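Provided herewith is a single structure, encoded as structure tokens, for subsequent inquiry.
Missing here is one protein chain; the remaining ones are kept as they sit in the complex.
Letters are used for the chains, namely A, B, C, D and E, taken in the order the chains are written, and counting of residues starts over at 1 for each.
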């Protein structure tokens, strides 16, 4: 029961000393933020999330009772990227991701999810998606550029990486063109707005997820801006009216029966954070996922 | 459907290129904060709110489906004021406001609402008021000074600018002298405390507003400190226990049938903000108002 | 009804000019943070809380209608401590606390509660405890050190300072070893997690407190990290998913019939704060307590 | 030789327990910032300077060897002012200042120097002035307002409060209208620009001061923006190219033979500070003055 | 002589109301930061510099006596760029720059200088370069990417955009591969390290510039990280030991006889700034340039 002071740990995720690609769950950072359309800085997200995770190392998850130090994880460090070139970076990311069994990525901007889903396609085909975000991210392009953090799920759907009939978006609330919104719905995606989360019991949200996702391999993509800026100021494209962190935890803790095959936590931009609260939120959500996997 | 990166816009409100006084809705800043009794700095509110509004330019309101780029707005820049002299500044503000059809003001401290209401009196007589705030702002004076941001509605009622029978205050929670509170109630004002908002369904709050305001010209005065300091740290006189931004949005979105004739958003003090979250909250609330007007 | 601008007061708690040990309620700071296991800095908590309290001086409590300027309080300044030596510091604290009738302490890290409870034992024997916190603080040790802010209630129970059958913890949510959690429960302590607060009516929480505490002398120990980091970023060991400040106020305001004999407000670390919101939360909670005492 | 930890002192200037108006040197704060033409917030200067002064309490001045704890000082708290009214505030300040033998004021904006000089006139007539600043502060008016922090020495000269033949300004570097600059010079004022300080030996600056000031009662008015923003970011009207703090200390330490009769340290705006470095600079400069007086 | 409070101006550079491409000096922002190898965020530089420039609007330059309001400038807003694609962005920048007579660019990362120099080549051929920076920026590539902010002058020399025999770098101090440094020298470039600036009289630096640049069209490229992080923390790639802002001003003020044909001020990253000191340094250096041009 000896606890090491949290300021004394090295800064891999949860202080893991393992960096083997064969671990059950591999953490990797992707310090790429050049697909960002608003405030940049998520390139520093991976390291900030790792450092904040020191606060979660000791003990077990309070409801799942999973012991953190027994999580079968490794930290692979950061993926290689190419400076100033989205296309080449996405290729590199896809290639690196393909070698890993169960990958949890620390972003980086949300654009990195596209090559991550591409990497999963060869293994699982078109998969389900639980997507927490303030934005639908299904814009076909941004200022003439097809790639970037606002277009990731447009391409994911178009490329058949995710099955829109098994896709649910939670926390949506940003301004959006009606045709983008409607296109998303028409593909079969279920959208639960932030206002709906605030006015519904948690159990109803969880049931919506189960109804939409059903069985089959599923990915969790968590944009930290799903949280309200009060809970996550350190991000590039904040929108008010967002989720509280307790709501997110309450939902995630009930998703044991979803068959998750990978996860990312994106858009933490430490330069806009205060007292590490956004980095800690990011680290905690990844830890919630890992503990859920390990029940 | 081309989106321009939000960092590339100029800093008028919502990037409008119009500065005509004849626009349907005119935005103006009032960089006056010398009526502040606590932390100063709301003089920089107008520019910070304008800059934060860049994040809202693209697309449409997610529930009203009003397209932001089609809002019939202009940005007049900032009103003239007189340094270190509240009385002269109020005269100047009143005079400038009178020339404008439908004015939305970015404060500045809450004291600026007094000359704004004076300007409306000639057009509308005594009007209704929907007032979001942590404070009743009906103190007859502050340290021997009759004017200032704590006395604005005392004078507004005394001068017959607002009809206290059609006045409702939402989010109230600060320490207050019982005689000030009771005087306010006794004038006919309805007070909904922050605690009441937290323990009531949104619909009940909306019904209270409708009951109190009824028909007739009405003004919306929104002090950003109605929000909890977690959601709006960048303000001069924070009080804990305040509203969440989603609550404010949920209420405002249902007020279509109120006959609003003007609005102000006051007390954003950027020097105390983090990551623009308070400025963004201010900008978003004004945008909610503009979209509501334009359904 | 003259209000003095809040920036013009001196910085004792609530601007009191009294520093008599004979006052009904004595405030004292304990600038000790060397028992902290994570981020340090709560040594500066007492002065930051005092300074933030300037915002609460005028008027009365909005629901209790107690006039702040009539609170029978004194501010004794800060207790003496010994640099770099927890044991000697605790002895000094206990000795100083014993001389005071009803003490409200501004911490400092949570470790200071141990000598404060020791000081109360001679007067009241084993007492009840209402404990707001993200952490159970019943670890028997931390990295081989028996004392410190994570072990305070382990010792308090072991030394018979508090009666675990009359002890309730509210807001708990951190990672924890199951054996530590179970030991706590098995002693008779009632734990209400943060998730339970979020999903229960406030009245139910209050009833749980009454059921557990019953009659008899009771202490209120409030670790500011019971609040969510959104509401209290300025603390050493934040955990997401925490309480909102309005929840805490709603609970405290109903506790009139609990027989409180002392209080502490600990773990405010101003170096991590933004715009004084954590210090203000700390000051307001102490003021809630003082007003509750004075109804 | 026992040193008390600096975090354990109360927050009067240098922790003095004396508040007697009869002390040899009386400190008073003037929390007035409504004469500010740029960023506001110097109203919080007095308390921030006092708090920062805790770091200087122990020991003696390193070159004068004056023991800080033996300085014959008192802290009178803050002067009364009138909210939102410069004229009435100046009257009140003058009246309060007149009662004090040797006053050191912690501002507040630079406008407060005008009533302070008026108060000295009855005692000393027209006096000498050593003025550190980035700005000449001899504008006849600002946007139609005669008072305010940019006009203080225009009025001081016009009212015969200072003798421009015995007035020297050090650190000047802001943009300025040539006619304002020339008027100042033509009155007889000596201006040493910041560039001249950087390119001259300290001794030459000191000799210039002696030449200009000569014998007779003299006032020291120190605007913290004389320092470069690197050394003093926490101020309202920063100008790059300013003085280093070591230069200011080197100059001040040689001014023993000037007959100073009062001092102010103005324009510290803590909301823009980092890590208290500006407040500490302000506190240290006042402490340099007090030690110089006490050799 | 009426001065408008600086908080009341709109946010074009120096508050100019002109946006004509035919102005003698045209300001444009380039919010591109995807070529950044370290901390990002310079995309927000243009707007922050513009906003900070409000502090310089009134009056004249203190030594050149040029009146700011008479500068013949326009502010064209921001250049178009392409999200996430350096090559396309550079093409667009070059095209837009070509239409402008005398362009002053607010960056953005230093990479933008490459297309700006390309645009000048058609007009002037190979030109001289005065380059302030902590880094030589002559790396042939960065992680396999030929473009980006570290390679700009490698390409500028290789493409014959600048004449290395008429190129001088001032403030250099970062770690660097000897072969990169030597290649630069061998091209004919003169390097004055930051240490040499600190240990030389300003006049000697100015003479070195004159000797190297001589006659002929010359460009000024100013990377804000030439300044020490104390003076300019808000930048992506800080290096300690840098220049003081007064040194830069002293040098620039003597360069009247250099035939400048354009300028950029790059790498201001506001997210890392405090109290706008970096943005103000950037704005002031551009203003120094404009005043120098207008003597």
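FYI, a contact is a pair of C-beta atoms (placed from the backbone, for glycine too) under 8 Å apart; a residue touches a chain by one contact, two chains touch by 3 or more.
Since we're looking at a predicted model, the values are computed, not measured.
Participant: Just list which of the chains on display the missing one touches.
Facilitator: Result for the missing chain's touching partners among shown chains: A, C, D, E.
Participant: Touching the absent chain in the whole complex: find that residue among D:105, D:230 or D:255.
Facilitator: Here the residue in touch with the unshown chain is D:230.
Participant: Specify the residue from the set C:148, C:229 or C:282 that touches the hidden chain.
Facilitator: Residue touching the chain left out of view: C:148.
Participant: Among E:20, E:179 or E:203, choose the residue that contacts the chain missing from this document, as touch is defined above.
Facilitator: Only one of E:20, E:179 or E:203 touches the chain omitted from view, namely E:179.
Participant: Among C:15, C:35, C:217 or C:242, which one touches the chain that has been omitted from the display?
Facilitator: C:35
Participant: Touching the missing chain, which residues of subunit D?
Facilitator: Its contact residues with the unshown chain are 1-7, 55-63, 65, 67-68, 202, 228, 230-231, 244-247, 249-250, 274-277, 280-281, 284.
Participant: Kindly note down the residues of subunit A that lie in touch with the hidden chain.
Facilitator: 5, 7-12, 31, 43-44, 47, 50-51, 77-78, 80-81, 83
Participant: By the contact criterion defined above, which parts of subunit C meet the unshown chain? Give residue numbers in ascending order.
Facilitator: Touching the chain left out of view, subunit C contributes residues 33-35, 37, 39-41, 43-44, 82-86, 111, 142-145, 147-148, 271-272.
The rule we apply is simple: only the chains that are shown with their structure count from here on.
Participant: Show me the overlap between the contact partners of subunit A and those of subunit E.
Facilitator: Touching subunit A and subunit E alike, sorted by label: B.
Participant: Rounded to the nearest 5 degrees, what is the angle of the rotation that puts subunit A onto subunit B, matching CA atoms?
Facilitator: It is a rotation of 120 degrees, to the nearest 5.
Participant: Shared numbers divided by all numbers used: is that above or below half for subunit B and subunit D, i.e. same or different?
Facilitator: Mostly same residues: over half of the interface numbers shared.
Participant: When the C-alpha atoms of subunit B and subunit C are each averaged to a single point, how far apart are the two points in Å?
Facilitator: 36
Participant: Hey, how far is the Cα centre of subunit A from the one of subunit D, in Å?
Facilitator: Averaging C-alpha atoms per chain gives centres 53 Å apart.
Participant: Would you please write down the residue numbers of subunit C that are in contact with two or more other chains?
Facilitator: 5, 7, 228, 230-231, 244, 274
Participant: Is the chain-to-chain touch network here best called a line, a ring, a star, complete, or other?
Facilitator: Shape = other; not a path, cycle, star or full graph.
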